[in-house]
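A protein chain is absent from this complex, but the other protein chains hold their places.
And then chain A:
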Amino acid sequence: MQEISFRNDILPLKDKLFRLALRITLDRAEAEDVVQDTLIKVWNRRDEWAQFDSIEAYCLTIARNLAIDRSQKMEAQHIGLTPETQEMPDALTPDRQLEDSERLKLVHQLVNELPEKQRTILQLRDIEGKSYKEIADLLQVTEEQVKVNLFRARQRIKLKYNEIETYGL
C-alpha cells in the first residue's frame, strides 16, 4: 500500500467528517471540535496507518464515536431545560446555507429528528453516496441492519413529509 500523507489523504476528508459529525451532534461548533479531535487522534496513531484497508472508513468510524460521545454529554447537560426550549432546540435552527428555502429547512428538520443510527445511515447513503457494505463496515453492523434502518428512515421521512405537504404545518 502506498504511503499515506496527512495533508493529501486525510485532511481532505475533513468536510465529510464534518457533515457526519454535524448530522450526529446537530451543532456546528461541536461538530467542528469532533473533526479536530478525530484528525488529531488519527495523526497520533500514524504508525498504524499502513494496516488499514481504508483510511476514510477509519476516520469516519472515529468521528462517529466521538460525535456520539459528545452528543450524549450534551444531552446530559440539557436535562434541566424548560418545555418551551425543548420544543425548539438549537439543533433545529437551520444552517445558514439552508435558510433560503422553507422546504429544505423542513427536510433538514425531519432528517435531524430521526434516531441517531437512522440519521447516520441516511447521511452516509443519500448524501455521501456510500454502498451498503461500506456503511455496514463503518458502523460494525450487518448489511441487513443497514438496509432496515435506511428503510425506516426513508419511510419515516416520506410519511412526515407527505403529512405536512397534505395537511400543512
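Details
Please note the rule applied: contacts are C-beta pairs under 8 Å (C-beta built on N, C-alpha and C of every residue); 3 or more make two chains touch, one makes a residue touch a chain; residues count from 1.
Criterion: contacts and distances are computed from a predicted model.
Hidden chain, UniProt protein name from the list "ATP synthase subunit c", "Chromate transporter", "Pyruvate ferredoxin oxidoreductase" or "Stage V sporulation protein AD": "Pyruvate ferredoxin oxidoreductase". Listed residues A:Ile4, A:Ala57, A:Met74 or A:Leu106: the one in touch with the omitted chain is A:Leu106.
What chain A contributes to its contact with the hidden chain is residues 6-7, 11, 14-15, 18-19, 22, 32, 35-36, 39-40, 43, 95, 97-98, 101, 103-104, 106-108, 111, 123, 125-129, 131, 147, 150-151, 154-155, 157-158, 161-162, 165.
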